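Our next item is chain A:
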Amino acid sequence: MIKKILIIGLLAGVGLIFFDLFNAYQGSEVLGKTGRYYAENGADEVGAANLVTAVIVTYRGLDTLGEVTILFLTAAIISFVLKFRREDFIPNRPVRITSELLDSASQVIVPVIFMVGIYIFINGHLTPGGGFQGGAVIASGVLLMIMANPNFGISHKVIAKVESISGIAFVLIGIMGIFLAGGFLDNRLLGLGNLGELFSAGVIPIIYTFIGLKVGAELSNILGTISHAQNEKN
Partner candidate 1 sequence: MDYSITKFLWTLLGLFIVLNWGMLMSSTMRRIGARVAGRYGIPWYQPWIDLVKLYSLRTHLTHGTMFYIGPVFRLMGGVGIFLFLPMVYGNPHWSNYSFSGDLVLILYFQFFGMLGMALGAGEGGQPFSAIGISRGLSQFATIEVPMTLAVISIAIQYQTLSISDIVAAQQGGFMTWTLWTNPLATGAAMLSLLGAFGHSPFNLVKAPNEIPIGPPTEYHGTFLGVLRTNGAILHVAEAALFMNLFFGGAGSWFELIIKTFLIYFWSVFVGTVFPRFRIEQSVRWFLKVPTILGILAIIIFL
Partner candidate 2 sequence: MVGPIYIIAVALGIAFIMGLFGKSLKNFTGWAMLAGLGFMTYVSGQWLLEFLNNNRAVETIYTAGFKPPYSINLQMGSYEALLTFLINVVGLLGGIYLYKDLKKTGTNAMVVFLVFIMSLNVVVMTRDMFNLFVFLEVGSIATAGLILLDKNGNALQAGMKYLIATGIIAGILLIGTIFAYYFAGSLNIDDILAANLGAAKATVIAVFLIYVSILLELKPFPANGWGIDVYTAANPGIGALVSAASATAMFYVLYKLLPLGGAEWLNYIAVIGGITFVGSNLMGTKQNNPNRLLGYSSIGQIGLLTMILGLSDILGEKLVFVAFGILISHYAAKAGLFWLSGIIKAKDIKGWAALRKSPFLLFLFGTFVFALIGFPPFPSFFGKWELIMTLATGGHWAWMTVILVGSFIEGIYLFRWLGYAIKLDHEELPDFKIEWNKFFPVWVMAIVLYAVGVYVTPMVEGGSFINYIPLMFVLFLFAIDFLPVYIKNTVSIGGIIWYMFHIYPVLEGDLLRLIFAGIFLIGGVLTLMAGYSKKGTRKGFYPMAMMMFAGLIGIIEASTLLEFFFSWELMTAGSYFLIIRGKRSMPHGYSYMLFSIAGAYAILFGFGLAFASGFDTSLAALGSISLLPTLAYTLLAVGFMTKTASLGLHIWLPGAHGEAESDVSPMVSAILLKAGVFGLMILFLYMDRASTGATNLLYVLGWVGALTTLMGNMSAAFQEDAKRLLAYSSVAQLGYILFAISIMTQLGWLAGFTYTINHFMFKAVLFLVIGGIVVKLGTHNMYEMGGMIKKMPFSFVAVLISIIVIGGIPPLSGFAGKWLFYNAILEKGWYFQGAIIFFAGIIAFLYLYKLIHSVFLGQLKDNHRNMKEISAWILIPSYVMIIGIMIFSAFPQYILKPIGNMIAPYFSSEALSWEGTKALTSFGYWDGTTVMIVVGTAFVLLLGWLVALSSKAKKIEQFNIVFAAERPHRPETTHVSYNIYAGYQKALGFLITPFVTAFWDAMSNLVLEVANWLRRIYSGSMQNYALHVVLFIVVFYLIALGGL
């Protein structure tokens, strides 16, 4: 009980900090320096209609690379922590019978989900959404497949390949930026095209595609690993 009171007291302290922050917050009537720069030059410099995408993929591409790396790391860590060894599987382990409905629905729905996901990241520079959202959608498709078929194993290798290749591609495109454009992860490798068109904004769609694939693969990997984790104490 004393501890609870202490915690409440502490949270009151944190609340005080937040209150002071709140007091310092005035709202904004106009854009700040950086925001204004993006608004004014983003379209010209990067060619992406969706300025958030422009910031994510190009202006702050290094952050995004780090972000992708985090997912990659998480997937890697989870896979070595919940090490999934085939020989640990008892072949005739009672598999929970999935419903016929789920099984057939998955066969229909999964491709659709994948399509949606791909759409989201390909259009990332035009409309809201992008690699991360698309990747998440793809992962949910994979999830459905796993649910439909709990022993769904083949995807593991494929997923790993997709993940690695798209990662390498991301880095390579970044490096190409150093040689062919202004710097690491510069999107102006290709022409910027017309604002608002699908094939515009330089390599943003390409990068976002790889990000989407990679994120999708990583998230699927995480989900897959957790779902296959052994329950036995080793």
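Candidate selection criterion: all candidates are chains of the complex that A comes from, given by their letters.
Just so it is clear, contacts are C-beta pairs under 8 Å (C-beta built on N, C-alpha and C of every residue); 3 or more make two chains touch, one makes a residue touch a chain; residues count from 1.
Given the structure is predicted, the values throughout are model-derived calculations rather than measurements.
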Ask   = Among 1 or 2, which chain makes contact with chain A in the assembled complex?
value = 2
Residues on chain A engaged by candidate 2 in the complex (per definition of touch) = 6-7, 10-11, 13-14, 16-17, 20-21, 23-25, 32-34, 37-38, 45, 58-63, 65-67, 69-70, 72-74, 76-77, 79-81, 83, 157, 160-161, 163-165, 167-168, 171-172, 174-175, 177-178, 181-188
